[in-house]
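Every protein chain but one is kept in place in this view of the complex.
What follows is subunit A.
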C-alpha cells in the first residue's frame, strides 16, 4: 500500500476494527478510510464494486471475513472477475486480490469451516494460491497484489498465529510455483495450507521409521506447478496427496487426474489422495477431528504406498 497508491483494502471490519483476524490491523490509521474501507455486510455488492474499481485501474484487496461468505459473491467472482478480461477481448484487466480465512478451525461449525478452493477451481481466468507459512503468506500476498490477473488467496483460520523469522528485505514468491519443503527419494507428498503442517509432523515419524519422503507444498492451486511436481514424480514414482478439501471434486481430485494424464508412465503405484470427509463439519471436537486428515493417517498411507 505504501508502494502503490492504487492499492486499497475492502471488507467487513477491516478498518477500524483491525480485521477479524487482525490481518489489516493498523492500516486504517495509517492510510485512512478511503483506502481501507469498512463495508456493510453485502458480499455480492462489495465484491462487485471491487471488481468494477479494478476495471478502472485500482488494485483492491477484497477480504471475505470468512471464505465461506464469498459464496454470496460467487456470481461476481465467476462471471465478472474471471471472465471480463476475455469477454472484453482483452480491453479490461481485473487486478484484484480476493482473500480470506477458510478451512476447518476449532469447532466453528459447518458454515464457518468451509473450503472453497474446490468450488472456484473451474472458473476460467482466475488464479488460486494458498499460503501456509508467514514467509510465503507475505510473498504470495505481494505477488498477488502486483499481478494483473485476479488472484484468490486462501488463508487458513488456524495458521494466523504461526511465528517465523522472515527477511527484512523485499521479496515476493512466484504465484505459479510450488515450494520444495523437504527433498526426499521414496515418495512425493503433495499438500497445501494447514495440511502441510500435518504432513511435516507425519514426516518426523516417517523419518524415524526409515522413510525418506519428499514434501512439496503446491501453493499454486490453479494452475498446478506440474513442472516441479512432475520432476518429483519422475524421481520417486509414488504420489500421496494430502489436502483439507472434500473428497468429491476437490483440488486433490483434479491434481490426481493431472498427474495420471501427464506422468502415468512414471508411477509405480496409483496416486493416493487423502482428503476431508464429504460431510458438513460437525461441531463436536472428536467428530471434527475425524473429518480432516490427521498425521497418523498420513503415516499409514505412506507405509501402504511404499510396500
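The rule is short, and it goes like this: contacts are C-beta pairs under 8 Å (C-beta built on N, C-alpha and C of every residue); 3 or more make two chains touch, one makes a residue touch a chain; residues count from 1.
Everything that follows uses one rule, which is that contacts and distances are computed from a predicted model.
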I want to check something: the complex is missing a chain, and I'd like its UniProt protein name from "Pyruvate dehydrogenase E1 component subunit alpha", "Transcription initiation factor TFIID subunit 5", "U3 small nucleolar RNA-associated protein 14" or "Response regulatory domain-containing protein". "Pyruvate dehydrogenase E1 component subunit alpha"
Interface residues of subunit A (partner: the chain not displayed): 8, 34, 37, 39-40, 42, 44-58, 75-76, 79-80, 84-93, 124-125, 127, 147-149, 174-177, 223, 225-227, 258, 261-262
